[in-house]
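These notes concern the structure reproduced below.
Moving on to chain A:
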Amino acid sequence: MKQFRSFVKKEFHHILRDKRTMFILLGMPIVQIVLFGFALTNEVKNSKIAILDQSNDVSTLALRTELAASRYFDIERDLHSYKGIEEAFQSGKIRLAVVFPKNFDADLRHFNKAQVQLIADASDPNVATTLVNYATAIIMDYQDRITHDRRLPYTINTELRMLYNPQLKGAYSFVPGVMAMVLMLVCTMMTAITVVREKEMGTMEVMLVSPVKPMKIVMAKAVPYLLLSMINITSILLLSVFVLDVPIRGNLLLLIGESVLFTLTCLAFGLLISSSTASQQTAMFISLTGMFLPTVMLSGFMFPIENMPLPLRILSNIVPAKWFYYIVKEVMIKGLGFAAVWKETLVLTGMMLVLLTMSVKRFKIRLA
Partner candidate 1 sequence: MGGAYFPPTSASSGGVRAYNLIKHYGTQKQLVQALRGVSFEVQQGELFGIIGPDGAGKTSLFRILTTLLLPDGGEATVDGYDVVKQYSEIRKRVGYMPGRFSLYQDLTVAENLEFFATIFNTSIEENYDLVKDIYAQIEPFKDRRAGKLSGGMKQKLALSCALIHRPSVLFLDEPTTGVDAVSRKEFWEMLNRLKQQGITILVSTPYMDEASLCDRVALMQNGEVLTVDSPEGVINSFQQPLLAVKANRMLPLLNDLKAFEGSDNAYPFGEYHHVVLKEGTEPAVLENYLRQRGHGPVTITTIRPDIEDCFMALMRN
Partner candidate 2 sequence: MNNNIAIKAESLTKKFGDFTAVDGISFEVQKGEIFGFLGANGAGKTTAMRMLCGLSMPTSGKATVAGFDVYRQNEQIKRNIGYMSQKFSLYEDLTVKENIRFYAGIYGKSDAFIKEKTAWLIDQLHLGTEANKLVKSLPLGWKQKLAFSVAIFHEPQIVFLDEPTGGVDPVTRREFWSMIYDAAESGITVFVTTHYMDEAEYCNRVSIMVDGRIDALGTPAQLKQSFGAQSMDEVFLKLARKAVRSAD
């Protein structure tokens, strides 16, 4: 045990004394969250929308003015049929369509109730939800005002239709995505690099010619990065809750437990890489192409997996980040419990065990 402690202590010295790398490791998640958040709020300003007004009455005119007056929307065109909506979206000119049915004002006055349909292009789900939220807010404002003026309970129901990505996969997706990316970078790449560095320095030779069990060397390398990852998860969660208003709907403990699981998977992968490479450059290159790119491309974080061709959809199943990303989204965003993600958790656990066994097995007790 003393051996192990002194190993871990040594690893911490390595990390703490390399100030620049440590700064990058701890600063990276913060920068990414802020960048993604900033990019999002910036994008919805002056979004072009289309209006299909089948009623043309006082109320629709009033709502239309409200929408136009908001800094979020520019009315790009007026439509005359449902068919026009499709065309407008496909030409890429608009991001949101607002449909007022016939007799909007009449319904509102006689039944105190009316419908508005909001149709959004959900291929960029973050933008779609944000736009829909703003539009709904404007409509609700109007509803509150007329309720207040006429002292009658009016209700305007907004009906949503998301085009191209109906389940709205990817809403707030960047938070789980950034988590996956950061953990991947810290654990896989840094672990691979530190092990390989010992090979390059020649210290690994001395380690091997000592009674230390390979397992201990491997585990001691993992501990500090596990801790560093926990710090990163904490900072990402704090930022997303308090700065970006992305709530944690589900169980926090479950979320953290799943993150630890994914971290271990990444660590195991990093160790596996290190056992088959001899230079830090190669280790970095393999971690980037073998883990980072698939994480970005095939986890569903940047591009919805449903829209991918079949081979890529199948390939995405072996990317650990895909499962983690799914789990975090279900738990954090949708607020579901363990029952909803146990299958995915099992897959991830299996991957972790396979990778860990492989890396311990491949960790050579001799050189070359």
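The candidate set was assembled so that all candidates are chains of the complex that A comes from, given by their letters.
The rule is short, and it goes like this: a residue touches a chain if its C-beta (ideal position, glycine included) is under 8 Å from a C-beta of that chain, and two chains touch if they have at least 3 such contacts; residues count from 1.
Everything quoted here is computed from the prediction, not taken from an experiment.
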item: Touching candidate - 1 or 2 - for chain A as found in this complex; value: 1
item: Residues on chain A engaged by candidate 1 in the complex (per definition of touch); value: 2-3, 6-7, 10, 13-14, 17-18, 201-212, 365-368
